[in-house]
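Below: one structure, written as C-alpha cells.
Missing here is one protein chain; the remaining ones are kept as they sit in the complex.
Labels run A, B and C following the written order; every chain starts at residue 1.
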C-alpha cells in the first residue's frame, strides 16, 4: 500500500482564509495529511488551531525554525511545508525549510524582493528541492488548455493581451477589509506594494504562463485612491512583450462590485481566447473565420494534458479549490517521484520559484516606472 | 483532541465517478477518513481500489453483508457507510448497515420503490440512525438561501414553479454513455425508470425543499426518444401543488449540448427567484417593484444560516463538491452529536429518507400517469 | 422614379403602443407612407392622431367601413391597410378591406375563432389579396436563419421543442396593466382566451414556422392565477407533433421579472438550437460533437436568405422594430410585384392567414383540452 504523505503548515490559523483553503485543496485527493505546524505567532491560537486540525500537540511548534529542525530529524517528518503567512515573512521561512531539506509550497508573491527570490531559487537548486509558488489560477483545467493551445500555435502570433483583476473589498475609507486588509495595506508587512503584489503578480503570472511571452518593458501608473491608504490600490500598466505585442494590465481593490474578477483576453493573428476566473470552467475561443466556440471543462475537445485534472463531468462545477488542488496534485506527484528516484523536470506542472522571480522582477520594474513619472522600464536581462 | 470519524464505502471503485465524488466531498473538511469498503463486486477490482485509497487490506471486504457485520463488531469500526451502487441494490445494502447499527449516506433515488423507502424509514427510526439521501444540490449555499427566503415569505404566495434538468450525454443511438449509461438504461438495474429516476428525483426534491410546497397531483408524459432505448429518456410533467400553484418539470437525457443543466425558477405573488446549477454561486431575485438583484455566494446579504457553509470569499468559486461536502458537514456533525448525546432533530440540515420517500412517491405517480395515457394522478395521502 | 406606396391604419391612436410600433416599422425603409386612417373609435382622438401623423384631415375617416369604401375609390388610394385594434374587431375589419380590394396587414391573433380565420383565408384567395398576420418574431434575421438551417436538415430529426413566453406585467391584483391590460383581460374583447391568445399564438407560430413540424395533439392546463382575473393568465401545454416529437409550451403574464421573455429551444438528433427574443441577434448552435457555436446577426455564416434582411453590421444592434420592418419589407415587395404583375407565391416571406388559422386551431384545441380536464385533443384534419 502506497503511503499518504504528511505535511506541515506555517500560518493558516483558525481565523484566516488562505490557510484553510490550502488545507482543503490538499485534502481533496487524500494524498497528504497535515501533521505539524506553527499556525500563529500567538502560541495559544496556534495550539487551538492544531487541536481543531486533529494534530498531535507535540508537533505544534513554537517557531518555524524549531519546526524545520525537529521535522527534519523525525523519521516520520513532514514531506513538505506550506507557507501561508504575510509576504514579508516568506523569505526567511522558505529558507529555513529548504535548508532543513524540506520541500516548500509558498503563497505568492514568494518574497518581497527580486533579490530574495533569486537567493531562494539558488538554494532550492542547490538542495534539489521543490519550491512551488501557489499561483492558484494556473491550476485550472481551462487555463492549462489555453496554455497548450497557444503553445501549439492555434492563435498564430500573439498581438494583444488584455488582463485585469479588479476587486472591491477595500473600496471604503473606513473599512480596511479586516485583518487581511490591514496587513496588505501596511507597507511593513507587504513590502512596497499592495494591490500590485496581491493581484498584479497573479495577472503577470497568468499572462506569462498562458501566452509564453516574455515582458520586454512596462509603464506603470500606481494610484493610491481610497483616502487613508498609503500603498497602491489601483494600478494601470502598459506592457510591451519581446515579440512586439502590446498588453494592458489593470488591477484594483477599489472597484465596488468586483468580487475576484480576474479576466484574461488573448488576441492573436489567427484567433482570440477569452477567460474569466469567475466562470472558470468556460473558455471562449474565436477562430479566424469568426466562429465563436464555447468550451467547458470536461469536454472531449479539452486538451488531454489539461483535461486529465478534471474530477467531475462537465456541468458538475469545479472551482477555486480544485485549481489549487491541481497544483498540489502535481507537486505531490513530484515529491513521490523524488522519494522513489523517478523524478524528472518535465513532471513539474505547477508554478515554481522561477515564476515567483519573474513576478518580483515585474513588480520592481513597475515601482521604478511609477516612481519616475510613468516611464518605460525594461525588465533587465540580468534578472 | 477531537477525533476524526471513520467511514466505509460500498461501490465507488476506481472507474466510477460518483464514488470518487463522495470521497472527495468527505475529504474536503478533513473530519472523516475512509477506512473500510467493498468497492466492487469484482474482488480484484475492489482490492485495487482499497490499495489506491490507502486502506488496510483487512478492511476491504468480500461483501457488504460481511462488512456490516465486521465493522459493527470492531471497536474502531466505521461511524457511517456511504452507498454508491446502482439503484436496485440500495435497499438491501441500506438495510444491512442500519440493522448493524451503522449510520448510512445513500445516493438517490434511495430505493426503486416507495414501499422499500417506507421500510427503510421505519427501520432507521426504530434504530435511531441517520439515513441521509445525497441530493447534492440541496447542499448549495445559494439553494439554502433560497429555501430560507421563501420560508420567510419573501416571495409571497408561490404561483408557478418551472424546473428542468436536461442532459445530453445519452442523446446518441450508438453511444450508451459508458458503463453508467448502460445500467441506467437497463430496466433490471434502475427499476422502471431511467431519466425520471436519475434527474426527475433531483428536480422533485429541489422544488419541494426550496418551495416547501407539497405536490397534490402529477400528469406525466414519459418519452422513449433515442432509438434502442427501453426506458424513458425525456419526461414532461405537469404538477399541481396543494396550494393550487402550477408547475412544469422537464427532464431529458437527449438534449444535445446540455451538460448538467438543472434550473429552477420560482414565481410568487411578490417576486421571483431564478437559479441555475451550472452557475450555482449566483441567485437572481426579482422583487415586486421590478428590480432585478443578483446575489453571489459569499455576500453579506446571503442568509447567515446558509452562508455559514461558505468556505471561500465571493468570487473564489465553489462548486458541486462543496455542495456535497455541505451535506456531509451536517451529517457528520449530527453523528458526532449522536455519539456525544447532544443530538436533536433540528440539527439535520440534509435530505433524509423522508425526502427519499417523497421522490419515490413522485416517480410512482408519474409512471401511473404515463401508463394510463397521461392523466392526473394524486400523490395519495397514505404515502 | 419608383413610387413610395401609401397605406392606411385602423386603430393605433396616440396612446397605444402597437400602432406606433407598426408605423415606425413601415417608416424604417421609407417605402410606404401613412396617408389615411381611423385611429380611434373616438372621433376627436382620431383627428388628433391624424394631425400628429401629418395626415390630410380628409383622409381621417369616421369609420373603417367608410375608409375602406373611400380609399378604394380614390385614384391615389392606399395600397394596404394595417389593422391594430383589439382582437374581437379584426375579423370584420379585415373583411371590409379585403372586400374593398385592399391588401391587409393584421395584428395577431388574426381573429377570435378558427371559423372566422377560415373565412378570411377564402376571401383573400378569392380576391387575390395579401393578408399578412404580423407575428413579429418571424421577421428576425436569426429566426429566418434557424428556419433555413432546420429545413436543410442540420438538426437531423427534431425530437423536442421547448418554447416559452412569460411576461410579468399583469402579475398584480390591483394593476390591470393600463388600457391594454384591461381589454386583454376582458372576455368580451379578446374572445375566450387572454394569455394564450396574446402569447401562446406567438409561441405556436414561432415553433411551427421554424421547425416545420405540424402539431398532432395538445394537452393544455390553463390557469387563472392572479386574483380578480377571469381569463387564463398562465398556460402549460404539452404538445405532440406529427413526427412523434414532444413539446412543452409555457406562457404566463404573472411571471414577475419577465419582460418579454420569448425563448425557443429546438433539440434534434444531430444538434440543438437555442434562441432568446431578448437577445434576438444571437443564436446558439450546438453540434453533434458537442461544440457550442455562437452566431450573431451580421456574420457571414448566417444563411444569405436570412442575412439579406440585415440593415447594420454585426454588433450594431437591431431589435424588435427591425423584425417587424422585415415582415413589411417582404409584404411591400409583394404588393409592388402585384402592381407590376410580377408576383409569385414564393416571394412571400411573412406569416399570412394560413398561419393565422393554425394559431386559432391551436387555441381552440387548447381550450377544449382545458375544459375537459386537461386531456389530449387532436388538431383535426379538417382544420
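Keep in mind that, in the parts below, contacts are C-beta pairs under 8 Å (C-beta built on N, C-alpha and C of every residue); 3 or more make two chains touch, one makes a residue touch a chain.
Keep in mind that this is a model prediction, so the values were computed, not measured.
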{"item": "Chain not shown, its touching partners among those shown", "value": "A, B, C"}
{"item": "Which of C:21, C:112, C:146 or C:379 contacts the chain that the document leaves out", "value": "C:21"}
{"item": "Options A:43, A:65 or A:246, residue touching the unrepresented chain", "value": "A:246"}
{"item": "Given A:81, A:102 or A:292, the one touching the chain that is not displayed", "value": "A:292"}
{"item": "Footprint left on subunit C by the chain that the document does not show", "value": "1-4, 17, 20-21, 23-24, 27-30, 34, 51-57, 167, 169, 258-261, 277-280, 296, 298, 311-322"}
{"item": "Contact footprint on subunit B, counting only the chain that is left out", "value": "289-296, 299-301"}
{"item": "Touch list for subunit A against the chain that is not drawn", "value": "159-160, 162, 164, 168, 171-172, 219, 221, 223, 225, 234, 236, 238, 246, 248, 250, 252, 254-258, 267-272, 274, 284, 286, 288, 290, 292, 373-376"}
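Heads up, the rule we're going with is that only the chains that are shown with their structure count from here on.
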{"item": "Fitted rotation between subunit B and its twin subunit C in degrees, CA, nearest 5", "value": "180"}
{"item": "Chain with minimal offset from the mean of all protein Cα atoms", "value": "B"}
{"item": "Shared interface numbering between subunit B and subunit A [over half = same, under half = different]", "value": "same"}
{"item": "Subunit A-subunit C separation of Cα centroids, rounded to whole Å", "value": "56"}
{"item": "Geometric centre distance via CA averages, subunit C-subunit B, whole Å", "value": "44"}
{"item": "CA centroid of subunit A to CA centroid of subunit B, Å", "value": "35"}
{"item": "Sites on subunit B at which at least two other chains make contact", "value": "258"}
